[in-house]
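Every protein chain but one is kept in place in this view of the complex.
Here the chain labels run A and B in written order, and each chain numbers its own residues starting at 1.
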Amino acid sequence: MQGAEHPAQPVIQAQGVSLTFQTADGPIHALKDVDLTINQGDFVSFIGPSGCGKTTFLRTIAALENATGGRISVNGQSPDQARRSRAYGYVFQAPGLYPWRSIAGNISLPLEIMGFDKADRRQRIERVLELVDLAGFGGKYPWQLSGGMQQRASIARALAFDADILLMDEPFGALDEIVRDKLNEALLDLWRKTGKTIGFVTHSIPEAVYLSTRIVVMSPRPGRITKIIESPLPRNRPLDIRDSAEFIALAHEVREGLREGHGDD
Amino acid sequence: MTDLARAPSDKTSWRTGHADRVLPVLVVLLVIVGIWYLAAIGMNAEWVRDQAARADEDLTSGEFLRRTLILDRPVLPAPHQVASGLWDGIFGQKITSKRSLIYHGWITLSATLAGFAIGSLAGVVLAVGIVHNRAMDQSVMPWAVASQTVPILAIAPMVIVVFASAGITGLLPKAIIAAWLSFFPVLVGMVKGLRTPDAMQLDLMRSWNASDRQVFWRLRLPSSLPFLFASLKVAVAAALVGTIVGELPAGASAGLGARLLSGSYYGQTIQIWAALLAAATLAAILVALIGMIQKATLEHMGLAR
Partner (left out) sequence: MKPVSRQEFRREMMPTLLAAPFLILAAAIAPPLFPVVLLWLIAWTLNVAMTSLNLPFARVLTPIIFGATLLLIWELSCRIFAIPSVILPPPSQIGISVLQNAAILWTDFVQTILKGALTGWLMGAVAAVMTAIAIDRSPFLQRGLLPIGNFVAALPIVGIAPILVMWFGFDWQSKAAVVVVMVFFPILVNMVAGLAATDQMQRDQMATWAAPYWQSLWKLRMPAAMPFLFNGLKITSTLALIGAIVAEFFGSPTKGMGFRISTAVGRLDLPLVWAEILVAAIAGTLFYGIVALLEKKVTFWHPSQRNKRA
């Protein structure tokens, strides 16, 4: 729907966002002066060492945390208003499926909450199960599936209601390389087709480079953005693009960025 | 609040200050006392009205209210009547007097503690045997678990009567009931606790070639403590209830249970409520004591959070 050639329309705007957790051991500066604009149809990856605030930033966008400083707007609204108008699909670090619901029942859950009718629900469940390669597993319970299958089911659940913004926190962290490649491809495909705006946390440099239009490198204590790298890769990316010189140069740049972030702490 | 993001058990609520924890309890207690007063007025009204009608008196509403709260044998005594009954029972009598709640409380407490000590010790010892011995485990555990579903307490009075017919009275029969009642919760809780270490932790111990004894002292026992203390709290409360019920059969003349019973025979409602409150206080003190021991022990072992 939305191509890169259209004038960029900002969806998420963060200006000087800070977040300090007050803990028993004193304040923790999880985020400090974060500036970032994510445009419609962007695929933005967040990468950085553990504890640098990637999850916190994603949660702040989704109104699961309140920034203690700065401003965030989503679709021109506050994050909380955006949440109420169901603008986000959020995939957490762990699958978080309900053990008392079957896989289909789990995917159906947000649909029920948002008031989709029964026939529509069934159709959507079928579609997203197909998408994450779980067709035929709808009747199983989460605890009867492998960890990777559970994570795919949780992605299916986030996709089912077609939110315009997809926030994903290390969704593929626990999966094996092959499944991961497959899901990466499927995710890119989905993104191209639907023009969703995606925020994606990962620990893997190749994954970040393969998927993103922009790569945000973060560093800890206090959590902040140290570098934003624009990807010159085309939107259409076959898997073997990872062997191209462009790709390797980009991966190198990200690695350098991560190293710089580490150097000064 | 329209959604769960700020659900009641939000983690921050546990970090709130002292005042935030005490205030709600006080408010709820005040509301309860208020309801109690209203109920006392309502439930005693009929009696006062009858009396006034019989004496051909015309009561002003103020006088009427006052009288509902000062009856000798009210249907429901007002909180201040119970409080003064309790006060009188504790401080207003010589400790040796039959009307002293301290005297009756001590009779109950001594049997409770004796039984609790015997019962929980036996429970712990048997639990240790059970986790180390398969035959013991499979023979005893199903019965121990099943026995939890049997209303053992209900037969306590019978035990007393049987002992009395054999000429044994006083502390011993009550202590046996208390011991019996505290035995099972401790046994079941302790077995569960000693079994909490999972296969991985036990395998790790095995990879270090630890002896049974080392596994017990360094892994099983420490991980069982939270369970032990939880079941000790249940057990001490059960022991107290057992002792009180053991004091119910006619013939027992001392103890909080006997106070309850004689109060119910003679319609002395204030006496019943005072004995009840004394029992409640005793239970609270015992449970709190174990809680304190638990806290000290776990802190000492570095297990407290």
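Just so we're on the same page, a residue touches a chain if its C-beta (ideal position, glycine included) is under 8 Å from a C-beta of that chain, and two chains touch if they have at least 3 such contacts.
What you are looking at is a predicted structure, and each value in this text was computed from that prediction instead of being measured.
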Please pick, from B:Leu38, B:Met136 or B:Leu172, the residue that touches the omitted chain in the full complex. B:Met136
Name, in rising order, the residues on chain A that touch the hidden chain in the full complex. 59, 62-64, 83-86, 88-90, 92, 94, 96, 98-100, 109-110, 112-114, 141, 143, 161
May I ask you to list the residues on chain B that touch the chain which is not drawn? 1-5, 7-9, 11, 13, 20-21, 24-29, 32, 43, 75, 129, 132-143, 146, 148-151, 153-155, 157-158, 161-162, 165-166, 212, 233-234, 237, 240-241, 244-245, 248-249, 256-257, 260-261, 263-264, 267, 269, 272-273, 275-276, 279-280, 283-284, 287
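By our rule, only the chains that are shown with their structure count from here on.
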Could you state the distance in Å from the CA-based centre of chain A to that of chain B? 53
